[in-house]
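Partial view: only certain chains, each at its native spot in the assembly.
The first chain written gets the first letter, and so on, giving A and B; residue counts start at 1 in each chain.
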């Protein structure tokens, strides 16, 4: 039984909360690189409940500052991004990407404020097509970003999209850990979704196993970065069909895909307690993505979502995700188009912060139960024992993939897959 | 003087409140029958502050369940209504209309959850063109629905509409009890609204009495179902013009109409403390409604309102009820079209929950004062003495009508009308 107190600890990420402190120890993406151009418009950023503004300066460096000018708290979103600094429009105070004030044009030249004024600024880095932020204590800033596989491919091999989700980040992550829902929420009645290669080398339709055995058993294998989830389905008298997903602390996942197809991962980034960004990254380790693949991702029919200029999906909470009851009867399980939007419909439908004390969990929730316990323990041992959070010390362990495989029943799946899914560093 | 504490007791209907407990002992309509079709889309229902979902199963039976799946609280509104059950889209858990889980397709076949899981489900019935719900203790469920006259006519003799009202239910009921406002709020300067037959058999325009004597005196006659309100106006030296309305516990009314015309009643059903459904039922005991009458009701010019697909009136709070100040000067008292919308303009205008401690009541508020006292007493004696609420034991007493009549000053109006307005059961 998950208590309301535990639910509070799990979900709240504002300044000073246990989970907020935990998140602040990790590097997380907060913008897609293309959202900022040198000397271009600043962007509003909200992260873990803090109001910030981001800009890319004349040298291409990204600043992530307090939203409000130190002087009289005008909104720096309206600021001028000029010559390596962001200038407030009210009285022209200008800041560099470290938050240091560079000019106070309305104050005397010898103003002591020139040395004193500094606004909150967080370090940023850029890799894998996204911009990362670290909001924790500066002396504890991890030297290396988590080395995701999708950061180690050329830009042509990768597609990153994001969408606004109107729910707490944790119920979004839980959807990503929950391999069991795929057989239901994402089921289609008419089309083939994915394929898997048998050990004899034949292409087999994934739905065969997914629909035939809707009761997978789940096995958790803890790792340096988080854990692997093995969803085991009966394929035949002698074989299991395994789908292996990855959870990477604190809120990254990689979901299994068919052989030969791009791999897909997610990051859920808390905007505040009631909204989060869902980043979706598809990449192919060995080849550029095709034009068809880019079009598919942009079109939102699959795991990426079609969004407006503010990254809000066209199909959303306010229009019941454009549910089509006729489609629900005849074509798919939900009447909703797109894997990402289907996920949103159940995750947002629970309310902004689901009350986990009201749940009835089953065997299919194994990964979720483990994850909740690890997250709460992580937040608590950070608070009480200042223990370095999971994964921080081993950024290179993050370079893993996901996969699906048919194996003999007695094979050691995690051993086999750990090697198969973790490409060596060059 | 009505205190703020009394106002809280009168208005709040959420789970565990005194008035909420009282309402939960009655059957009340919550949907129009045509809103649900067999195996069709589920409908969101909110009743006394509880979030529910309704569906009509393959056998035509109506289920009224908790909005949230027992498992991980996905919204069952998005569920699949299939083969006598509502199935959650997240992991396929399926419930019947009693709330019992029928299938747990992601759990092992021998899962103990299969016997244990049950979500909140409330009994429903169907009569009079609407679907009724009972949300109280199951051992106290009244065997018979209140036997309204409009349930005893063929469907062709009846028209039921509903509209969303953005105010507490009680200020809506009070509008229904308040015969005195008809001379003002609903006054038109140019047209004839209703007619009444004199005892000599002549048709007389209602406005003659209504406008001539704007100061009716009110008399209350308590009954097994609630009370009759007699509004007495002076018609001549020897005669009174009486309009008799009915209040039927807890929130039903029947308003007087002219002879020969359909009778109209209301039900105000609390959605939560700040919104309610206003059902309007017009019926003729003896003949089908005419095409003109149906058109009039649908058009919203009279007591029924023209609404959008969510039953929100086109003229509403956000557009000042489409008030036309020129019309207000020349054609009617409000510049607002439609009796129902005129009512909304004053009842919503008070704010979501009017502060009754600020009122100055007059003689015209006699019925309202009595009603408030009875409702609060009912809620309190239910709580303290577990006394069966008014009307529950006498469902057949609800078969009454309303009327208007000219009588000699010394006639016993309630005796005469009680016989005239209560048709015997066949």
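Everything below uses one rule, namely that contacts are C-beta pairs under 8 Å (C-beta built on N, C-alpha and C of every residue); 3 or more make two chains touch, one makes a residue touch a chain.
Everything numeric in this text was worked out from a predicted model, so none of it was measured.
Asks: Total copy count of the complex, if 2 are in place?
Replies: When the whole complex is considered, it contains 3 copies.
Criterion: only the chains that are shown with their structure count from here on.
Asks: Quick one: chain A and chain B, Cα centre-to-centre, how many Å?
Replies: Comparing mean C-alpha positions, chain B is 49 Å from chain A.
Asks: So in the complex, which bits of chain B are touching chain A?
Replies: Against chain A, the touching part of chain B is residues 40-41, 68, 70-75, 77-78, 80, 89-92, 104-109, 111, 113, 116-117.
Asks: For chain A, which residues are in contact with chain B within the complex?
Replies: Of all residues in chain A, those touching chain B are 174, 180-181, 183-185, 214-216, 320-321, 323, 325, 328, 333-334, 336, 342, 345-346, 349-351, 354-355, 358-365.
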